[in-house]
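What you see is the complex with one protein chain gone and the rest in place.
Chains here go by letter, A, B and C, matching the order in which they are written, and residues are numbered from 1 within each.
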Amino acid sequence: MAMTDAHSTGIGSWLTTVDHKRIAIMYFVVGFAFLLIAGVEGQLIRLQLAAPERSFLDPDLYNQLFTMHGTTMVFFAGMPLVVAFFNFVVPLQIGARDVAFPRLNAFSFWVFLFGGLFLYASVPLRVMPDGGWFAYMPLTNAEYSPGPGIDFYVLSLLISGVGSIAGGLNFLVTILNMRAPGMTFMRMPLFTWMALIVSALILLAFPPFTVGLIFMLFDRRFGTHFFDAAAGADPVLWQHLFWVFGHPEVYILILPAFGIVSDVIPTFSRKILFGYPVVVFSGVLIAFLGFGVWVHHMFSVGLGPVVNAVFGGATMLIAIPTGIKIFNWIATMWGGRLRFRTAMLFAVGLVATFTIGGLSGVMHSSPPADLQQTDTYFVVAHFHYVLIGGTVFGLFCGFYYWFPKATGRMLHEGLGKAHFWLSFIALNVTFFPMHFSGLLGMPRRTYTYAEGLGLDVFNLISTAGAFIFTLSFVPLVWNLWRAWRRGEAAGHNPWDASTLEWTMASPPPHYNFAEIPAVDRRDPLWHPYIEPESRREGDEPGGVVPRQQPEEPPEPVVMPNPSYWPLVLAVGMLLMTIGGLGSLGLTLFGLLVTAVGLFAWAFEPPFGGGVH
Amino acid sequence: MEGPTSTGIPNRKLAMWSFIGSECMLFGTLIATYMIYRGRNLVPPYPHDLLNIPFITVTTFVLLMSSLMMVLALAAVQRNDLRATKLWLGMTALFGLIFLGGQYYEFNHFVHEGLPLSRNLFSSTFFVLTGTHGAHVAGGVIWLSTLLVRAVQGKLDARHAETVEIAGLYWHFVDVVWIILFTLIYLLV
Amino acid sequence: MDAEPYLNRDFPETHIDTPLRRRAIAALVLLLGVLISQGCGGEYPQSALHPSSDSAEILDRLFDQIFWWAVGVFVVVAGMLIYVFVRFRERPGDARPKQVHGHLLLEVGWTLAPALILVAIAIPTIRAIFIIDRSTPDPEALVVEVIGKQWWWEFRYPELGIVTANEAHVPLGRTVDLRLRSADVMHSFWIPRLAGKRDLVPGIENQLWFRPDSVGVFHGQCAEFCGTAHALMGMRVIVDEPDDFERWARANAAPALTPGDAEARAGQGVFMANACVSCHAVRGTQAMGQFGPDLTHFGSRLTIASGVLENTPADLARWLDSTQHVKPGNLMPEVELSDAQVRQLVAYLGSLR
Partner (left out) sequence: MSRHSAESHPSTRLYIAVAVILAALTALEVMVFYIEALAPVLIPILLVMMAAKFALVAMFFMHLKSDGPVLTAIFAWGVFIATAIVVGLMAIFGKFGA
């Protein structure tokens, strides 16, 4: 019964799947759709700003668009795409058959999806939130934002936050507990390492945001006074809670990209990662410091010289581990045999553009200098260099790298390179001029700007760049279509890479590993190439590493059962969320559904049926 | 598939501890808010007008003792003593219920004394902080009750000791949080 | 879509990247040239790079220092990257490269070097923080209260008894000590050429100071998103010669002038008979509304509606006619007025010099 489930491809099999690879595909498809939607929103913003004093968008619509653009990119495009890679790659890299909690994994996906759909339900209803993704109080309280728009923001982020925390929990346990025999921490691939760090970040960063959102919801709905200056509260507290979460969130988005690049650069340089332990620990350090720098988003609030000096200093410290990573990547390439496949181009593109974003970051780590930069287009330039030049390039890098593994088909190199160069040019054409427009006096979140401020040319160039961005998706989509129609077969290890996911067929069988591999070194697939003198202590020179997985499992494999209950649970939470807009009855009904789903889940046998 | 794990710690137990780590941040943020706003309340009633320390000491004691019941239940199930398991699980849930009853009484009393949720800064921070804790206790009581039902049905024995242990971890954590709240809210007014 | 036929061809793997890269580099160089030539010339009334006060000068000098460090680091990194690309590109027949695990000295080096650069940045930073982030030490400073409101600025001079909106006059060479408050949501006060930003936070009084070093009209605007008309929450700070400032202060401390000509007098009647008075104050008349800008000396201002329009009779008529069109979302209701009434109001408001 369950055996057929594992192989069937009907709609029911997708609704009940607990296979991390299928969940990864769903995360990817939905995240990519949201990326496109948010990209269109960004394109509309650029159209409005192409020239001064345009009236293409009215101010309310503009404010809604930039709110939706930011919120969607961070929570419904960036994070799910990151999690898609966690899902697909991590179990394969550590030699596991699935994640630690397959049903919880499905649940995470469904609540994320429902959170996104709920947010976008505000579009046809024409009540999109308009307080910015940062939603500063008191502008977002019931007095200044009376409609339901902000409630859509609050509730959708609350529900999708539940999915994020569940996902963080899942991957933390998966990586700590599900590693193949011999896969010690210091033998884990870098992407897995960064996934581990990011999981911990998610677990620690989301609760403060959840609490802030609950305060906001209560202030709006139940008349509490968490951010009410008239009652003695300080609305700045919202900013603290938001950025205590918001800054680690930046690292949640960037560290996985660092991890991807740290796996890709060695592969296409044919050289093991330079300074592996240093790269790992610099990632840990970045994550740790990430909790101590949130005030650098608030230097203009007026918290006093001591607070600003402390947080400015802490922020500068982050430049050190970040720089270490960049130098180690360059050192990895140094002396290598560089193959400029598309994935490698995106990896190198990341190193170049992230450096620019990092350096402008250093510029506003200095609180006085930041007073001229914060809330201007200079900052917009900075974080787009970081989030596109870093996160998005990293994700594309991973996409081109693991696509053959996931689908069994090769992508076309020419189209891939066209995609890279178009997006690389677009990034720089769109966002480089914003450094100038920002410093010359253009604040963020303004739907228009006056003539005569000298900002016209920069904005026009930025808008032109945005068009190139849109164009850059043409070769990507073309490439996907082409791969689907007539992509060449990928084989087990098309890039001659060094980690475990390349030991099996592409796409991997649903049980991943016919035989759980034993690992006795880093880069196990390369050990014949690694000269004895560069082997590390503990590496056995003649150690046996399975080069290729057998066709069929020699012993029966027990796989987790598919289940409807994660979906039911998520539906229950969605109903509660919708009820949060003002229907207590619906909330209670949703609670009931959630409870039913939870009990049924708890008493359903997770394993047993699916023997392969 | 639940074979030996890399760390030797069962998956679910590791997950519960990680969740508890995450919950530290949740309560930490709530506590930080309460502490920041302490003494900033502008509208009466004020904390010292209402907080009844002898009463809350009693319910605190009850919750502390429920933690003892919980470890005894775990010890019982580990040695497959089902009678004791049922007894101690039942006692734990009962003590949890008594604590919740005390909290219900306290909230009700406050509202009657003119402190509904939306009254002032104190009511906002107090009710949301202690209410979040109370919701955790309520969830724990439901969880323990299902375990109790399983035990009565005879479906809970030493093989399920891990399940009881994980519920226990959650329960003790909720207790630990109350240890902090009791001191910070009631004794440091 | 016109890229399609071009992309439709099946390229051999290395075909596309060389010419395209060269073109890309050429485009970038061209772009940089345009940008730099743009950034250095021209008129930028709201620029952070053209400081006109001691305070803005400190920020600009600090930015310059950090900027050049950043450029230096970028040149090093980019140089290494380019060298690596050219030198270590795989060529047919290459053997596997020598595998290197790491190099302690190098790691220490590229940890210490950035750390030293950061120290070089941190020292002037901290020095600047303890100048900028404190209240002004100058006891002679001119105190101006700034109250941010959706979506305009109120300026009060407690020592001089002046209340005005969206335009503050200050004397050349004297420190200005701003006390910033908000009447509703978060705003941020930003006159780039005079000072860095400082937020206006409900329930808190913030401070900001600067001593202007040249005469002129300086543009600024709200820099913290504050709702619908956030983009149109502009302001001007006019730095006068001390004598001119004295004259302005004397005139603005006085109650409103009684209009001389008949049209303006009629306009006063319209003003007093309509909803205007419930929001606007004209000192010396029965108009004492507090919600909107004080109009006592409206005629002496340069702009209307916090910098949206020039203060000309034609623009003022436009504003009175269709406020919601000129500044969508603003809180001044559109009052039904006949053309004649608009003309009279324009005359009246223009006479309030």
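Please note the rule applied: a residue touches a chain if its C-beta (ideal position, glycine included) is under 8 Å from a C-beta of that chain, and two chains touch if they have at least 3 such contacts.
Nothing here was measured: the structure is a model prediction, and the numbers come from that model.
Asks: Please work out which displayed chains the absent chain touches and list them by label.
Replies: Counting the whole assembly, the omitted chain is in touch with A, B.
Asks: For the chain that's not shown, point to the residue among A:L303, A:L338 or A:L440 touching it.
Replies: The one listed residue touching the chain not shown is A:L303.
Asks: Would you indicate which residue among A:R46, A:H69, A:H240 or A:R341 is in contact with the undisplayed chain?
Replies: Final answer for the missing-chain contact: A:H240.
Asks: Determine which one of A:P52, A:G223 or A:G292 touches the chain that has been left out.
Replies: Of all options in A:P52, A:G223 or A:G292, contact with the hidden chain holds for A:G292.
Asks: In terms of residues, what is the contact footprint of the unshown chain on chain A?
Replies: 176, 200, 203-204, 208, 234, 237, 240, 244, 291-292, 295, 303, 307
Asks: For chain B, which residues touch the unseen chain?
Replies: Chain B touches the chain not shown through residues 7-9, 13-14, 17-18, 20-25, 27-29, 31-32, 35-36, 38, 53-54, 57, 60-61, 64-65, 67-68, 70-72, 75, 78-81, 158, 168-169, 172-173, 175-176, 179-180, 182-184, 187-188.
Just so we're on the same page, only the chains that are shown with their structure count from here on.
Asks: Given which chains touch which, is the overall layout a line, a ring, a star, complete, or other?
Replies: Contact map by chain: line.
Asks: If I average the Cα coordinates per chain and compare with the overall Cα mean, which chain comes out closest?
Replies: Smallest centre-to-centre distance to the global C-alpha mean: chain A.
Asks: Looking at chain pairs A-C and A-B, which one is connected by more C-beta pairs in contact?
Replies: A-C
Asks: Compute the distance, rounded to whole Å, between the mean C-alpha positions of chain B and chain C.
Replies: 51
Asks: For chain A and chain B, let me know how many angstrom lie between their CA-based centres, rounded off.
Replies: Computed from C-alpha means, the inter-chain centre distance equals 34 Å.
Asks: At which residue positions does chain A touch at least two other chains?
Replies: If we look for residues of chain A contacting two or more partner chains, we find 230, 233-234.
Asks: Touching at least two other chains at once: which residues of chain B meet that condition?
Replies: Residues of chain B never touch two or more of the other chains.
Asks: In their shared complex, at which residues does chain A touch chain C?
Replies: 58-60, 63, 131-132, 136, 138-139, 144, 229-230, 233-236, 269-272, 274-278, 300-302, 304-305, 308-309, 312-313, 316-317, 319-320, 323-324, 326-328, 330-331, 333-340, 345, 348, 351-352, 355-356, 359-360, 362-363, 366-376, 412-415, 417-418, 421, 424-425, 428-429, 432-433, 436, 439-450, 452-454, 457-458, 461, 471, 474-475, 478, 529-531, 534, 536
Asks: Could you please specify the touching residues of chain C with respect to chain A in the complex?
Replies: Listed in rising order, the residues are 1, 3-4, 7, 10-13, 15-17, 20-21, 24, 27-28, 31-32, 34-35, 38-39, 42-49, 56, 58-60, 62-63, 66-67, 69-70, 73-74, 77-78, 80-81, 84-85, 88-91, 94, 96-103, 106-107, 110-111, 114-115, 118, 121-122, 125-126, 128-130, 132-134, 150, 184-186, 188, 190, 192, 195-199, 201-204, 206-207, 219, 221-232, 234, 307, 328-329.
Asks: Applying the document's contact rule, which stretches of chain A touch chain B when the two form their complex?
Replies: Listed in rising order, the residues of chain A that touch chain B are 97-98, 100-101, 165, 168-170, 172-173, 176-179, 183, 203-208, 210-212, 214-215, 218, 222-226, 228, 230-234, 237, 241, 244, 558-560, 599, 602, 607.
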